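The structure under discussion appears below in the form of structure tokens.
The complex appears here minus one protein chain, its other protein chains still in place.
When the chains are written out, they are named A, B and C in that same order, and each has its own residue count from 1.
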Amino acid sequence: MRRGVFCCGGELVGRTTRLLSSSSRSSPAASAVLEATPQKKVIQRAPETTTTKTTTTTTAEQPVAIAVVGGGRMGEIRCQHIARSGGARLEAFVDVDPSAAASLASRHAGCEAYVALDDVFATKKIDAVWICAPTPAHADLIATSARASAHVAVEKPVAMSAVDIRNAYDVCEQHNVHLTCAFQRRCDASYAAVAEAVADGRVGAPRSIRSVFRDHPAPPTSFLRDAGGDPFHDIATHDIDYILSMVKQQLNGSSLDHHPDEVWACGTSSTRELRENGVYDAATVVLKWKRGDALELCATLDIARGSAYGYDQRVEVYGTLGNSVCVTNQPGSNVALNDNTGTHRGPLVHSFPQRFDQAFAQELEFFLECVRGNATPKVTSHDAQLATIVAEAALQSARHDTVVKFTRDDRNDELHLRYTPTTKPPREEPTTRHAAAAVSA
Amino acid sequence: MRRGVFCCGGELVGRTTRLLSSSSRSSPAASAVLEATPQKKVIQRAPETTTTKTTTTTTAEQPVAIAVVGGGRMGEIRCQHIARSGGARLEAFVDVDPSAAASLASRHAGCEAYVALDDVFATKKIDAVWICAPTPAHADLIATSARASAHVAVEKPVAMSAVDIRNAYDVCEQHNVHLTCAFQRRCDASYAAVAEAVADGRVGAPRSIRSVFRDHPAPPTSFLRDAGGDPFHDIATHDIDYILSMVKQQLNGSSLDHHPDEVWACGTSSTRELRENGVYDAATVVLKWKRGDALELCATLDIARGSAYGYDQRVEVYGTLGNSVCVTNQPGSNVALNDNTGTHRGPLVHSFPQRFDQAFAQELEFFLECVRGNATPKVTSHDAQLATIVAEAALQSARHDTVVKFTRDDRNDELHLRYTPTTKPPREEPTTRHAAAAVSA
Amino acid sequence: MRRGVFCCGGELVGRTTRLLSSSSRSSPAASAVLEATPQKKVIQRAPETTTTKTTTTTTAEQPVAIAVVGGGRMGEIRCQHIARSGGARLEAFVDVDPSAAASLASRHAGCEAYVALDDVFATKKIDAVWICAPTPAHADLIATSARASAHVAVEKPVAMSAVDIRNAYDVCEQHNVHLTCAFQRRCDASYAAVAEAVADGRVGAPRSIRSVFRDHPAPPTSFLRDAGGDPFHDIATHDIDYILSMVKQQLNGSSLDHHPDEVWACGTSSTRELRENGVYDAATVVLKWKRGDALELCATLDIARGSAYGYDQRVEVYGTLGNSVCVTNQPGSNVALNDNTGTHRGPLVHSFPQRFDQAFAQELEFFLECVRGNATPKVTSHDAQLATIVAEAALQSARHDTVVKFTRDDRNDELHLRYTPTTKPPREEPTTRHAAAAVSA
Partner (left out) sequence: MRRGVFCCGGELVGRTTRLLSSSSRSSPAASAVLEATPQKKVIQRAPETTTTKTTTTTTAEQPVAIAVVGGGRMGEIRCQHIARSGGARLEAFVDVDPSAAASLASRHAGCEAYVALDDVFATKKIDAVWICAPTPAHADLIATSARASAHVAVEKPVAMSAVDIRNAYDVCEQHNVHLTCAFQRRCDASYAAVAEAVADGRVGAPRSIRSVFRDHPAPPTSFLRDAGGDPFHDIATHDIDYILSMVKQQLNGSSLDHHPDEVWACGTSSTRELRENGVYDAATVVLKWKRGDALELCATLDIARGSAYGYDQRVEVYGTLGNSVCVTNQPGSNVALNDNTGTHRGPLVHSFPQRFDQAFAQELEFFLECVRGNATPKVTSHDAQLATIVAEAALQSARHDTVVKFTRDDRNDELHLRYTPTTKPPREEPTTRHAAAAVSA
């Protein structure tokens, strides 16, 4: 099993995957081969940071000293998990709003409040920083941390653009610290089990992947209208990274990159007001790979802002064996009522803090292992860039009503996106006579 | 509720839909308005056959005398349902193979075997014909039946091309007999209930429809390789017609046609042999409607030849209320085993004869009502043409690696498909600098 | 696998049991041994009719000529299944009400109506009779059939009392015809698969069996009040026979009988009116076997007249491996609605004609095989008697508020029931001081 490429692994997923491994089709020998396959570099000719560098490590005996930056919901969640972990110590909480910083810090014994990350490094010995601040601040905070030799975990996306993401990884590499991006599906027991089942060949070669991400609860319309809120970058990236990581597994051992060959997307608005403001609150994204024997796959992503029935998170992978493996939804309770109208169950799990509680805990533990020098972040610079590039391609496809194709320039190993912007008049294509005749009255 | 547009309705679906109707959001007044809305013509300026013609009817007291043509699996199934129905009498079975004809006829008391449909009309009084012969024979058999004043039901597709389909409907109209196409989802209790729930506004305006049709059991590879076997026309048309019929419901009362504005598709092959022979055995189809307040919707269809786990037939409709309504899969048994690897259930229902048994019975009963003059077929000439046109567009999209767009010529009310065939060299599009920069090493 | 003891077997259950047989713990050798184990006589010292007699058979080529007696719902269902079967011909339908007889007969080509079974034999050659008349008429109809050398299938119970049941079997044996009782769980694919899984040792030795039978739709209260309607004999016998047949499998090869050692039951009434009329419309029955290594098992049966949510038919067998195997409920449709109150599905399958359609077909086919001399009825005289005796014991337990114990008289191999009727004053038992003290104020 090629676990090394994808998941944050570890004990927590063991139980879940037992179901799937109990009747593995791979012979032991074949598995051994697969396990032994070294992780090939994926795009770049230059060796990847994550496989070769010597990282600054702390001894396992000492709890890892962590500063958390940013007081939103994720900041709170990360602080809670750090407080619960036996391997970490929450040293500092940073928020530009002093009262927010003080309030959260006061809830954790030994944690001090700061308004600037620089001040933390000036006064404390910090091993690692977890950045939950708004995305525009990520690049500076990452650089500050790297210069202070602190390892970095950052909420997705790593930075505002693919270029910025690459730069962020580069600065961390220069200062010999790890940078990891919190795509929590990588550490979720169920998503990880499905990815492992696919890597183990349980469905054959994947041919169709269908994911659903319908957020819950819905944000206020005013928020969507005013803040824009692009579902491709905000929501779809989680599934994009997850699907790309499975493709990467499939291509492991080949020299091919895992970027899709084609992206098609369609955004919709649930109200006229949103539509007139150009805001999508639901969308479909299609990713296509057509590389013959190596990879032939179509993935469809269904995303929406406001499910009414709870937090809907699913994926299904169907392959050449005619099998499928699925992440199914998590119920919000264990209650059923049977009456003369049928069987009724309550809504799905409320939202991400409940659904991904285990994944957030595992993400932390895996990051601590990276900080200690025992592991390497799974989300590489290329992975993080590609998730953003594909999300951007989807946005452009939807906005410009076109297909976006990826091509590679062999001279400089660059990836290009090609599409027809709507600002140009569409070219007149020859009408297909057959069809035209068919529907005339 | 606009049931008139879509389903074959009737008693059989009553029980299923009770769940959904029990808490309908539509006020009684609103429902009444909807029910009273006359069925508007959909594309053509000329009035549709189905709403105005006077049909030849038989008295309800007499069983309808039926001839079945074609001895494949569907022929057998139709004969069985006719034999079980109190309202029909199987008078004749026609197959070009005399022994096949004799064999099947011998299993039904009172049924005689023929090798040609003309001979049936020469010797028997026949009210209706059910055509299960191979598609290339449909057009002639329909014309023969119409000329003999027999109503016609035909397995999908009605004919080989949209033009032939229109001609088939025209000849039936000229001879004042009904023609209906057996898209059985229209009569399936669960598919009908979902369509009705959507029509009733239970999900709001639909924004995303996701269907799955994975056939079971898989045909032999040799069959696929030699017979070609196009999954768009063979399989996807069922979901295409079903989805289009729901769109038609949404547009009911407007002058807009329900054809999609855009079709994108991708076909894959499960083996190198199939790929080298240009045979897809799995595919994804995307249909897109972007008409502002009137209709904004993306549908994704997942189709495959050979599910390993039983007959997989699903659809899910998500709308602006944040609700979804789904046709879920039908288990093949009611058995579960719990052991130390988890919970195990058997495969899904075996195949279409089991899954759609109720739908086939209901299709027959509804057709008999049409023959008796009490009802009008739901699948109109335009519906049948459009299903074929969209399937063809999907095939062209997959083959030519392009998007197919539908445009309407206002001068003559013709529908055109526009796309870029791959025989032409792709035009050089300006590279997006942003993205290109992002991924360079 | 000891399939021979229990189920009506055959092709129909093959698919369902594949789930369970795919990872059977039995080695091939062990299975062979089990298959080869001859069916031991179960109670009586005298050889059982079913294993040794030479039956009157018809050639397989000729359809079996059947008369159906009794025009209730089961009569109709049996006629339909006979009409659909390729191996049988419905020759006659008998009902004491001439118009009922004529009405049903007219719906089946070649079937003639009669008011007395004797008249059928006087005018037709009949191979077998299916008796669906009211229970009090069973004994005479069976005897009439046997004397006319016609094999007999009869709806449960075979006759009004265990004595009458034995006599009915005896008369059939004397006339060398088969008698079988229609306990349809024996032929239901799911119930059969569970019984086979238990026989195959998939749960280990069974320790707990829990069954549910909640009928649907509910009969009118007036019917229950006036007709009495004893849920133990009317409803629970199906589960009693099913559970006893699994116990018989477990004891196969031993000289022990499968009767329970103890029966405890409690009946309840849903309204005061029913209670005042002594009518139970729900009940719990407990069966206990305590025979050390040979058999240690408690079964609880939950029965009710009127489920609101559809036809509820379940069983669960838990064993010493810590595994369980279950018959789960059959949904009435494949529709789900997700909204802000949760997930909603419609009621379960409507009632027995829908739920047991496959079982009724299989029962007929197996009976035809018996008539043809290729098989032997699975429900033996002893089985049929015991189902009635246990139902009666449950009734007495509930009525007399006591436990009923079974003991065997070794002198004459008789089975005795012992219990304390409520007409006797309860004996004063010593109060347990410990408990009494505990709850005093």
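Note that contacts are C-beta pairs under 8 Å (C-beta built on N, C-alpha and C of every residue); 3 or more make two chains touch, one makes a residue touch a chain.
Please read all numbers here as calculations on a predicted model, not as lab measurements.
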item	value
Visible chains in contact with the missing one	A, B, C
Hidden partner chain, touching residue among C:I235, C:L251 or C:I389	C:I389
Candidates C:H108, C:H151 or C:R214 - the one touching the absent chain	C:R214
Residue of A:S99, A:T123, A:Q174 or A:T328 in touch with the missing chain, whole complex considered	A:T328
Contacts of chain B with the absent chain, listed as residue ranges	23, 307-310, 332, 338-348
Residues of chain A in contact with the chain not shown	15-16, 18-20, 80, 84, 86, 107, 109-110, 189-190, 193-194, 197, 202, 321-340, 344-347, 350
Interface with the undisplayed chain - residues on chain C	18-19, 22-23, 43-46, 161-163, 165-166, 204-205, 207-208, 210, 212, 214, 216, 218, 259, 262, 264, 266, 268-272, 275, 282-284, 286, 288, 290, 292-293, 296-298, 300, 302, 304, 306-309, 318, 320-324, 341-342, 382, 385-386, 388-389, 392-393, 396, 401-403, 412-420, 427, 429-432, 434-441
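Just so we're on the same page, only the chains that are shown with their structure count from here on.
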item	value
Inter-chain pair with the most contacting C-beta pairs	A-B
Chain closest to the middle [Cα centroid of all protein chains]	B
Geometric centre distance via CA averages, chain C-chain A, whole Å	56
Chain centre separation (chain B, chain C; CA means) in Å	43
For chain A paired with chain B, centre-to-centre distance based on mean C-alpha positions, whole Å	38
Chain C, residues touching no fewer than two other chains	332, 338-340, 344-347
